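First up is the structure itself, then whatever we jot down about it.
Here the complex is missing a single protein chain, while all its other protein chains stay put.
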Amino acid sequence: QSTVQLYGLVDLSAGRYQDPGAKSMTKMQPGGMTTSYWGLRGKEDLGGGLSAVFAAEGFFLADTGASGRFNGDAFFARNAYVGLSSASLGTVQLGRNTTLLFVSTIVYNAFGDSYTFSPTVRHVFLPSAITAPVTGDSGWSDSVLYTSPKLGGFKASVLAAAGEKVGHRNVSAGLNYDVGNFSAVAVYQDVEKDISTALKVDDTRTWQLGATYDFGVVKVFAQHTQVENRSVAGSPKSKLSDVSAAIPLGNGKVLAAYGLLNRPGSADQKTFSLGYDYFLSKRTDVYVAAMSDKDEAKATYTTAKSYGVGIRHRF
Amino acid sequence: QSTVQLYGLVDLSAGRYQDPGAKSMTKMQPGGMTTSYWGLRGKEDLGGGLSAVFAAEGFFLADTGASGRFNGDAFFARNAYVGLSSASLGTVQLGRNTTLLFVSTIVYNAFGDSYTFSPTVRHVFLPSAITAPVTGDSGWSDSVLYTSPKLGGFKASVLAAAGEKVGHRNVSAGLNYDVGNFSAVAVYQDVEKDISTALKVDDTRTWQLGATYDFGVVKVFAQHTQVENRSVAGSPKSKLSDVSAAIPLGNGKVLAAYGLLNRPGSADQKTFSLGYDYFLSKRTDVYVAAMSDKDEAKATYTTAKSYGVGIRHRF
Partner (left out) sequence: QSTVQLYGLVDLSAGRYQDPGAKSMTKMQPGGMTTSYWGLRGKEDLGGGLSAVFAAEGFFLADTGASGRFNGDAFFARNAYVGLSSASLGTVQLGRNTTLLFVSTIVYNAFGDSYTFSPTVRHVFLPSAITAPVTGDSGWSDSVLYTSPKLGGFKASVLAAAGEKVGHRNVSAGLNYDVGNFSAVAVYQDVEKDISTALKVDDTRTWQLGATYDFGVVKVFAQHTQVENRSVAGSPKSKLSDVSAAIPLGNGKVLAAYGLLNRPGSADQKTFSLGYDYFLSKRTDVYVAAMSDKDEAKATYTTAKSYGVGIRHRF
């Protein structure tokens, strides 16, 4: 009992929000910077460098108090795993694991995991905003995740999810490299199992490269993603690019990001975000951000404009 | 992690329960005195008198273990907010906040927040029991709550909820006054947004005045509520009055309450409750209560009689 941790994050913003092709709305927006969640986790020392690990984490929407990210989302959809971790051999986690692609997408851009303001998170993961989405959600059920120990700055990961007659299995592999102020990642994933009805394709192969360098006066991020939609003839490939920066200023950071979604056979989506994130403490920050989201494939409201102020608290 | 609190309350009673117009049932009644809940909350000292605050609290029915107050209730429907609190400037909370009207209704009557035995809670908030209910639930999603610091016994509060195309916005304001053994409240609310399908009206304006005085041998409570239903012609006004008392006796209190619901163009509802609440400790009490609930608008079972025994435990 003494070993279990109870933790989470609450993030709420208010402002004017708009998606391309739709009218704007003045509203309270949950998760302006990070989707709110709470969870239980623990690590038990088994001796000899071995530990047992577990986590059960669920999302919630702090504007209404609803659990999950959407109606019907699993209660512990963020993570639900149990596994063994060895200092020398790496970690194995069984259950529902966050995907390597989601982690690389959010780590290698200045707006992190913001579905509201991060161009790359919106382009890669937001089903309603794009026509060539990555399939398979940001977490995979029925999966096994292996993460190697760090070796000379390198860390490798493999994730596989059983098909279980919903479809075929999913597989993913990633390589991280960290040295000094530089960090880079390469991730591949093949999704052939997707139970989401909100997404239009169910067989995608995705590559992503990301890198970041911290110059001190500015931390720069870049990532490039290619999504091959193998469920339609010709297997068209979407190309997604994102550059961003975080510039320390006072107790906070100026955040800027530009993302380009190049769709095969259709017009581009070009998204630019600018914000300032001020830290009241390590655990609590307030932020203001604005985004211009131009989808040239839309007939009306081509350029959506959003802006909001919010507060994020970790517990 | 060390700062988050895990807390709640479990309340169950058993007895014979009846609503006007319906047959009685012998059953286990969850939340005889207080609707059961559990939650997470925290307060982080940010220095300079400023704190970050958050809460995520969900109701549950302890007789079946179901979450929420009813099927489809949001998981953290009791409260889900994040905000900033200043000793000198007051507190701002964003998210889902308990309404000022609900707080004033339960504080200024002897049976507190009992949906089972409190005449005023049943008259003001129970949708199935009355024909002119307050709309908008006891908590508002998408809302901002501001609470002032205390100034010479006075405290002011403002609550507003964004319409978000479900309807128009909701607004509420309240003023509390506390001095010695006397306490009083005035609350106004205008609801134009109501997603509840159980309620029949969607545009109500409500005034409430409440007061209490503790004489030592008895604490007396009184409240008066007026609900204007603006969704029908003529905007009829219901008038709800409640007087109640708590009389210390042994380690407990005798509770008595009378509530009158005066409906425009229809017969009255008159509800009388009597109980004894015995405290085994500060955190645990057992109670016995009986209620006569006479709704003169019903053709059969006009006078419903309920009685039960229960236990309530805070953790």
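We call the chains A and B, going by the order they appear; numbering starts again at 1 in every chain.
Quick note on the criterion: a contact is a pair of C-beta atoms (placed from the backbone, for glycine too) under 8 Å apart; a residue touches a chain by one contact, two chains touch by 3 or more.
Only a predicted model underlies this, so the values are computations on that prediction, with no experimental measurement involved.
**Student:** Which listed residue (A:Phe60, A:Tyr81, A:Phe102 or A:Tyr287) would be found touching the missing chain in the intact complex?
**Tutor:** Result: among the candidates, A:Tyr81 touches the missing chain.
**Student:** Out of A:Leu46, A:Leu89, A:Val179 or A:Val232, which residue would touch the omitted chain in the full complex?
**Tutor:** Residue touching the absent chain, from the options given: A:Leu46.
**Student:** Mind listing the chain A residues that contact the chain we can't see here?
**Tutor:** Chain A touches the missing chain through residues 1, 3-4, 6, 40, 42, 44, 46, 50, 52, 54, 56, 58, 74-84, 94-96, 139, 141-144, 162, 164-165.
**Student:** Name every residue on chain B in touch with the hidden partner chain.
**Tutor:** Given the touch definition above, chain B has residues 5-8, 10-12, 14, 25-28, 38, 60-67, 280-281, 283-284, 310-313, 315 touching the missing chain.
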